[in-house]
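Of the protein chains in this complex, all but one are displayed in their positions.
Labels run A, B and C following the written order; every chain starts at residue 1.
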């Protein structure tokens, strides 16, 4: 991973500021011959885009993606495929309101990256957070759409990557009620329908109070082949950790049993193995599908924690660029819980990491 | 990060199997003129080496490091400095007992990477786990010793990186009793002296029963300058996550408030800022010293969870290389809690990540 | 260097096909605070753009560049500077005539990359050569404009990079008549004005006959500081060689005395050193300003050879995609000597390599 690039063989380089004219990415390393249309990518962007419910920011961005290179053939007849050359994806910004940010251009918002960027670079595009804005994640989701196509075409049976919100603020789900179909039926991507009314009331209250909350998201990849990953530093779990921690506002990542593994006994922790229909399988999945940094063929399970949105109405103590103590109150349009829109972003990052490792595995192991 | 290399400008490439003749690493990118002796590195290796207490593996490895290149001058008079060329570090393996592993060469140990390696590569050095062994972490600790020297010489006031075990199995510490000095006084690196007798009894019982437990380690870097890290994919926290998750048996990583951040309100989460003696400071550190992937000058705080050692005496269900169901019972010498020796490893990884980002910051921001 | 990215710390990733809607690049790693406007980049694109004389292709492309990200401030008042985030450059393609290529979509043009691309990818955008077109070099020149700004701002006294065509087909210049000012006065970038009338007549004849010729270009960087480069594999000359050889149609690269060095004696080859005004200088520059892969402070001198344009009117033997023998005659608009427009491309590549090494040097050596 370099500053604005992730992946090694499936490489995504993103660009763009929240209030610049546009944003996008270059996806390099895609195998040739993968069927790919703008619709394949737009489908996932629509999951992430703002304004889909009252629980996310009201900025109106269609997030319409254009493919500017790297494909060839007739899009109308679905004959368009990747050529193996870099795929440039372009998304125009159409609803930026830069004036909302005039009042804070000389103040650092607590919990935001304002201060860190200023100290590092000495200059920053403060409008909408510039490059530090979660708007950058649209490019990740777009790239993830390509990664999914690669996985579907190159892995027999395909790879299914889904995410669910399993904790909203202090409120958790009942894992016994887990139903993946429900995640598409409520604005929170909750797999447990029973918690939805309560979450709605809770988030309505938070939103009206100008406050915010955090969340925990769980990602599951089904169908990923055994053998992906690499020992020591190119470990599949290490790169998932990096990919997920790189999402705005993420403060923790875990694989399989995660932090709870510390309290298990050795007997509980070790997933036993048996044979079924001539194939190995495991009696449990505390490992989250990864051992020694390499996938085992089980479901790959990762979770990540998102902190509360830092943009809140309550006045907070801060300082100015010139070092004076002051207070700040953030206005503008914001997500009361950025964790909600982080679900499709997390899925996209997992897809990108798996696509990258699929290509890396082909390189070394044929 | 590549398969066996971590870091971008401060680059560490490790090699070696648990029962091979030797192991080591090449450290590339070190600035010239850094005073460096073998003793500087040996100091940290001695913290990690096996056999220092009854709570770690009894394999007898002196882990004596040799510097084979990249330094020049007179070691006796402490005039030896780095030259800017690659530093090769070499550690002989002297106490391997490969026969202990004959019985398991055709069976996969549950919880181990045996199966994953075999599926990936079709061949593996099963002796002591080969490349998947935690023995590889000696090379990381050695590299960390160089990283610390860089940080000390290039950062005014130096950077102090310390680790502590804050959870052993189900047993946690009392954070109010935290005393860094205590970590050097007990075999667990516990900062809370009051828990030590209980932990000793607990681990003695586990050890005698042939079982094992996990742990949680906390790392703190004091003195790291603000501005380290990079937005989007080269984030300091993303690379710490990757570095820590790449340590054997780690299943979770968090920064600052970590997973607990999900349950905070926006007001609680945002660390407020004030001025003191003409310098900015923060009224809290939920961020763990990193905002937007860039250090803020506060203490950098990370935690990681280690699963229980998979090598246990209790028989476990498994399969053979040829797909037959069987049972396995692991003998040989093992750590009842690999989390203990992971403390200096985590410190070393944090040192390497910070040294790498220090150089990266110099490159772009002067 | 990765497939579509060059540079390590100053990283340029290009995208786009000759007849796609647009093309461009992302420039990552630029230090913050560098003054940069679209005009700074357009200046160099105008040197490379087609249609500037009858000796280059008549395709009408304004090559107007847009900066889509990575800068902030007021462009009108020249207050716009880089922010340290990725700079996306975008150039629309406006004069593609894809129908010219219908006749050759199933045939491989000898000397072109058609066959190699088809064998590698199984699919290719044949229109105007797609990704293999020299049109891609517009993105390089644009990136080179940013590299020059970095060099000018960060190196005291600035770095001046100029190129000259020193051989057109079989015709060479008289080095004694070298006058850099002349390179801007003739359509060939020849530093020797006396050869221009002859070259015009020669190239007019070639053009009318539908034939083509090659060229040799010399690049000189004045003002580059000593100490840039790195030993062994990151050598400044090795990376210049790679950068120049990566330009379309280039078949040879040399530094300083180049191939002629093989015929020198050791005495002739070794540039002697003296002091002048308290500074070291060299009595000759056979090294071309680079020793052991590191710049010495002398002028950096490189040359590269460009083969003749492969698109010629004369019918040539070839085969079809389905393996039938046939003949081909290339129509469409082409440069009779691609070496002419390679001059600003070579300059840009040298600028990018030097900017990259400047940042790398700052990282390791402060």
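Just so it is clear, a contact is a pair of C-beta atoms (placed from the backbone, for glycine too) under 8 Å apart; a residue touches a chain by one contact, two chains touch by 3 or more.
Not measured: the values here are computed from a predicted model.
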{"item": "Selected from C:44, C:72, C:121 or C:188 as touching the chain missing from the view", "value": "C:121"}
{"item": "Contacting the left-out chain in the complete assembly, out of C:74, C:184 or C:325", "value": "C:325"}
{"item": "Chain A residues that touch the omitted chain in the full complex", "value": "9, 29-32, 84-85, 154, 231, 359-360, 362-366"}
{"item": "Chain not shown, touching residues in chain C", "value": "1-6, 8, 14, 108-113, 115-117, 119-122, 131-132, 136, 167, 169-170, 211-216, 226-227, 229-235, 237-246, 248, 250-275, 278, 280, 283, 286-288, 290-297, 305-312, 314, 316-319, 323-325, 339, 361, 365"}
{"item": "Touch list for chain B against the chain that is not drawn", "value": "2-5, 11, 13-17, 20-24, 26, 28-29, 32-33, 66, 68-70, 72-73, 81, 83-88, 120-125, 130-131"}
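Keep in mind that, in the parts below, only the chains that are shown with their structure count from here on.
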{"item": "Fraction-based call for chain B against chain A, same above half, different below", "value": "same"}
{"item": "Rounded Å distance, chain B centre to chain C centre (Cα mean)", "value": "45"}
{"item": "Whole-Å separation of chain centres (CA-atom averages), chain A against chain C", "value": "38"}
{"item": "Centre-of-Cα separation between chain B and chain A, whole angstrom", "value": "27"}
{"item": "Multi-partner residues of chain B (each touching 2 or more other chains)", "value": "231, 365"}
